[in-house]
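Structure record follows, encoded as structure tokens.
Yeah, one chain of the complex is gone here, protein chain that is, but the others are all in their spots.
The first chain written gets the first letter, and so on, giving A and B; residue counts start at 1 in each chain.
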Amino acid sequence: MIHPKLPKIWYGGDYNPEQWGPEEWKEDHRMFKLAGIDVVTINVFSWALNQPDEHTYDFAWLDETMDRLHADGIGVVLATSTAAHPAWMAKRHPDVTRVDFYGRKRRFGGRHNSCPNSPTYRKYSGRIASRLAERYKDHPALLLWHVSNEYGGYCYCERCEAAFREWLQNRYRTLDAVNQAWNTRFWGHTFYDWDDIVLPSGLSEEGEGNVSAFQGISLDYRRFMSDSLLACYKIEAEAIREHSKDVPITTNLMGTYPELNYFDWAKEMDVISWDNYPSLNTPVSETAMVHDLMRGLKDGMPFLLMEQTPSQQNWQAYNSLKRPGVMRLWSYQAVARGADTVMFFQMRRSIGACEKFHGAVIEHAGHEHTRVFREVAELGKELQRLGDSLLDARSDAKVAILYDWENRWAVELSSGPTVELQYVREVHKYYDALFKLGIQADMISVEADYSRYDIVIAPVMYMVKPGVAKKLEAFTAAGGTFVTTFFSGIVNENDRVTTGGYPGELRPLLGIWAEEIDALPAGQYNQIVMKEPFGELDGSYDCEMLFDLIHAEGAEVLAEYGSDFYQGMPALTVHAYGKGKAYYVATSAAPGFLRPFLAKLCADQGVKPLVERLPDGVEAARRVKEGRSFLFLLNHNADLAAVDIGSGKRRDLLSGQILSGTVELPGRGVLILEEV
Amino acid sequence: MIHPKLPKIWYGGDYNPEQWGPEEWKEDHRMFKLAGIDVVTINVFSWALNQPDEHTYDFAWLDETMDRLHADGIGVVLATSTAAHPAWMAKRHPDVTRVDFYGRKRRFGGRHNSCPNSPTYRKYSGRIASRLAERYKDHPALLLWHVSNEYGGYCYCERCEAAFREWLQNRYRTLDAVNQAWNTRFWGHTFYDWDDIVLPSGLSEEGEGNVSAFQGISLDYRRFMSDSLLACYKIEAEAIREHSKDVPITTNLMGTYPELNYFDWAKEMDVISWDNYPSLNTPVSETAMVHDLMRGLKDGMPFLLMEQTPSQQNWQAYNSLKRPGVMRLWSYQAVARGADTVMFFQMRRSIGACEKFHGAVIEHAGHEHTRVFREVAELGKELQRLGDSLLDARSDAKVAILYDWENRWAVELSSGPTVELQYVREVHKYYDALFKLGIQADMISVEADYSRYDIVIAPVMYMVKPGVAKKLEAFTAAGGTFVTTFFSGIVNENDRVTTGGYPGELRPLLGIWAEEIDALPAGQYNQIVMKEPFGELDGSYDCEMLFDLIHAEGAEVLAEYGSDFYQGMPALTVHAYGKGKAYYVATSAAPGFLRPFLAKLCADQGVKPLVERLPDGVEAARRVKEGRSFLFLLNHNADLAAVDIGSGKRRDLLSGQILSGTVELPGRGVLILEEV
Partner (left out) sequence: MIHPKLPKIWYGGDYNPEQWGPEEWKEDHRMFKLAGIDVVTINVFSWALNQPDEHTYDFAWLDETMDRLHADGIGVVLATSTAAHPAWMAKRHPDVTRVDFYGRKRRFGGRHNSCPNSPTYRKYSGRIASRLAERYKDHPALLLWHVSNEYGGYCYCERCEAAFREWLQNRYRTLDAVNQAWNTRFWGHTFYDWDDIVLPSGLSEEGEGNVSAFQGISLDYRRFMSDSLLACYKIEAEAIREHSKDVPITTNLMGTYPELNYFDWAKEMDVISWDNYPSLNTPVSETAMVHDLMRGLKDGMPFLLMEQTPSQQNWQAYNSLKRPGVMRLWSYQAVARGADTVMFFQMRRSIGACEKFHGAVIEHAGHEHTRVFREVAELGKELQRLGDSLLDARSDAKVAILYDWENRWAVELSSGPTVELQYVREVHKYYDALFKLGIQADMISVEADYSRYDIVIAPVMYMVKPGVAKKLEAFTAAGGTFVTTFFSGIVNENDRVTTGGYPGELRPLLGIWAEEIDALPAGQYNQIVMKEPFGELDGSYDCEMLFDLIHAEGAEVLAEYGSDFYQGMPALTVHAYGKGKAYYVATSAAPGFLRPFLAKLCADQGVKPLVERLPDGVEAARRVKEGRSFLFLLNHNADLAAVDIGSGKRRDLLSGQILSGTVELPGRGVLILEEV
């Protein structure tokens, strides 16, 4: 996004001046200038301040804030303040609070606290969005609208139940269709009246931790809740759009957050933004994958890094400081993968309530003489130097990984065959192998256009939605390479099994059928034994968790199981399909297998790594635009790493140096290399 | 049970044709024939289908199903369909759903979902049972009535509370008696009015996991709930009996399921049936023990194996496939221990909801070309060959182990002395020692007749019910061997301590008293040190968990503790009592102690193993009838095992071979040897 008012990588973050006074505001502005801050997000949690009662709105503080920021050249991402309803509203209109999974009526408290089907919430959130849009639509500081904040959380109230029944009527039209979709003859759950349907909760079909007696209803409730929260977003977005025609609208997402189908959400958002909070033990390749997923939400469109911490978090078990250089490194990781902004939570640390131990640009000490501030200020200067050169540059990946929230819901709701199976972890295994090979990948929706890729990978494609099998066949027939795994092709979009033999609709493409699925306890292994060398694959590799017992029916067997009663049955197959090939990995393979396996597939398709022989811990990514190509090299190691960038000359955007051959990156160092 | 309509080992299982259509039905029958299936259980979860509203019953589908099955020679176990109430019933009559342990009203969902004291449930479940009996009593396919399904789960609603007070009035007559039984002067809980009594739940006396402030009320609530659910069974059974005079009635039990006192239930059932679902780590001797317990419920009467999975389960953490041969092996294990049927859940796999990953005879693939189906079909042929030879054959064990649900409740409700004590595990330790010695044992009620046994073992007989001590004295005085353990003889049937010194009523018989009971944390041990050799026992053996500090008062000390401040105090005693002997094992002994200990006791009583020197992993069991004796040898190992069956000639019922001396069993092999 190249914003006309601020055509550079935005730099700033969440700012709550309402918690402070004139003295601090003055200091804030002084320090913003020192740090090159040019954008702040305000008004995120100010509903109670803006609307002290049912009939009164008071934006005086916001007028002053907008003007003050603008006077100092700081742009504003203006939130709608609806992320937490006011206390008076909960008291006067109890419908605004949620009912929890066990049927307990929540009272005022916390955030993410509004029932998405509450008439009160919908009315007042729309109304305040409208008032804000009307008032600030032409304010010169306004850059972007930010609706609510980190939508999430389900409700189980009677109003949601009634809305769920309506939603079902829209989706299925007849009760017969519902009964069939959910297979309600099982356990005698046939519904004869729409009102017979009870929402799935801890009091009806579900238990703690994605446990459900009826996957069909639970799956639909997740769809319905995602839609219900999205409807809240849309109410506000439409209210804004009535007044403010051109300013883009977003809300901040949360990566692989499980509760919302972000591919649906993306359709309603002008631009994606998200909050990046890796845990202490999140692999860097997982952060990279999630950035790529956020980029994939709108077909490769760059996104806003809306929040990250400059130093430490507060809600992890152990909140370690980001080591020196790490904040800069991770900021460039975001940019490398599609971010056109670098923004923080929070500009100034609050002094009370639960986020007072969350890092901030301006710490409790209140001055600029801190390590954290120095690192922030240095990065600010660099970003100013980068100007608009990277803005709106895209990925040119030839490999895509399919990601699907509804498939994830279905996989994790499944009762059997194992509790170990986690969708994101399996997807990440494939992503990580590519990452370490230096192969760029896109994370895309099953609805996306596959034809721009050479290789499409669908780990654990348990749910095959209507039309997808045909699309994959067409892709492969046209010369593409398709890869999928164990526990794929099992059910349709309603979690009903496709009978006749797994992998159901994918059988013709894969040329196999799976007779049984074995599960072994954590810590027990079988082996993938190669029948003959395949690229660098040779010999035996560990595999675990689930083991499809497959038969080739047209496919060639590349590897077999190494032990147990299914020793000698196929563990890896390839099926020639049209001009392409379809691979089936029948079990959860160790990284030692996946990396050479994917290397071979890429080599066969002529997909080259961004950098050959990428050292451990060094990340490579590329953005391109208008014939220009920017290669990012990010050294996640604490120590120096040497990378061979080839003989072509490249200019480092950060240092201005011209480089070629073997270059050295200091620990946590970054290069942004443009071909010259 | 030799059923006149099907005088062989029944073979079949749970079948839900209502989830399918004519095409699948046709395939089902074709495959049933291939597999030798001759019985199916139907109508288990069809209440909503049979009764679409308050006033309408529609059995057309069931008429057709019964006729269709009969036409193909398949007998029917006809369930009453009351295992889950219809959705419309929950909506119209909220009394039908339960209130949970924390007082939360449940809504429609799941199964086992009806309040056992719901007037609606009792009325409609009785009514449909009556309608079914009237309609199908003379149907030629009808073999057996199957009331509801796997009864279980407690309710905590106001109706149950009122019924509990009535139940208490019947049991105790006066409030004084209640106050005394529960020792309510403790913590000032004296009740002055029946309505003062509140049911024990997470809102009153109890906490998660068998935690109670008042064991007396909690014990009685378990009795009351077992009785309440049994009353539901009786309502249906009586409704059936009114119309169907001779067809036997059962419901499927669940082994050592903790919530129901199955000895009480057995009195109301014509024949016992049960569902065998061992976990991945269930020892084979535990499965054997539970079969024996089910056989013991009606004094040794053979039972129906109503359900087992042909391949895998879905509700375990890791649902491994049954390895080749295991389904057959475990089927014969059931037969060896008293089963006169081999039945599966489920005949055809459902395609939606939570059991779609549970194994079935007909898998999602839908055809016979699967390993699972082949194994099922081979076993079907064998069972046809076995005919009626084994039917109604009994155990002739001379050793009995006492098992008591109420004692289990009391032991596990106990606050102190240790959280480690699990009744079933302690019982199994003794059973397992006998199992590995090849000694047949019966699992019996404390109410049973002990006189047919030479040895009676009562592990952790914490609760001594009225009359039991005297019965044990008589048994021992007449020459029997009695064995009990630490933490025995502590309380009466109301969990009130028998004062004057542990083991209370058992003191005269055992000739000891226990002054203190020490508890050590898991992983800490003491030793049982033999004073002189006793059979093969000699030297020192580990013991753990609880340690009675006992004094001999007439008993002879066979072993002492090896360490701690009670080193030298008795750990094992024997008391000569009349013509018999009473042993006390004062601590939880290691298997290395128990096996030689019980071998010596058996040898002293002339109780011989079924097979001498039984190899590890080989199980022996015997059934006898009309002068015929069938010795089962089951090799649970994956590899070949050699067993010396002695010099007498025996015929293997499966192969027809005549064998003697050392015979070889292949891995997972089975022999059924009749003396010839």
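One rule holds in what follows: a contact is a pair of C-beta atoms (placed from the backbone, for glycine too) under 8 Å apart; a residue touches a chain by one contact, two chains touch by 3 or more.
Keep in mind that what you see is a predicted model, and the values were worked out from it rather than measured.
Interface note for the absent chain: among B:Trp182, B:Phe303, B:Phe593 or B:Phe632, the touching residue is B:Trp182. Touching the missing chain, out of A:Thr120, A:Ser212 or A:Gln313, is residue A:Gln313. Checked against the full complex, the candidates A:Pro4, A:Gly209 or A:Gly352 give a single residue touching the omitted chain, namely A:Gly352. Although one chain is not drawn, its touching partners on chain B can still be listed: residues 102-103, 181-193, 195-198, 200-201, 203-206, 212-216, 414-420, 494-497, 499-502, 513, 515-522, 549, 565. By the touch criterion stated above, the residues of chain A touching the omitted chain are 16, 18-19, 45-49, 52-53, 81, 83-88, 90-91, 100, 104-111, 280, 311-321, 323-324, 349-358, 363-366, 370-372.
Following the convention adopted for this analysis, only the chains that are shown with their structure count from here on.
Centres computed as Cα averages put chain A at a distance of 49 Å from chain B.
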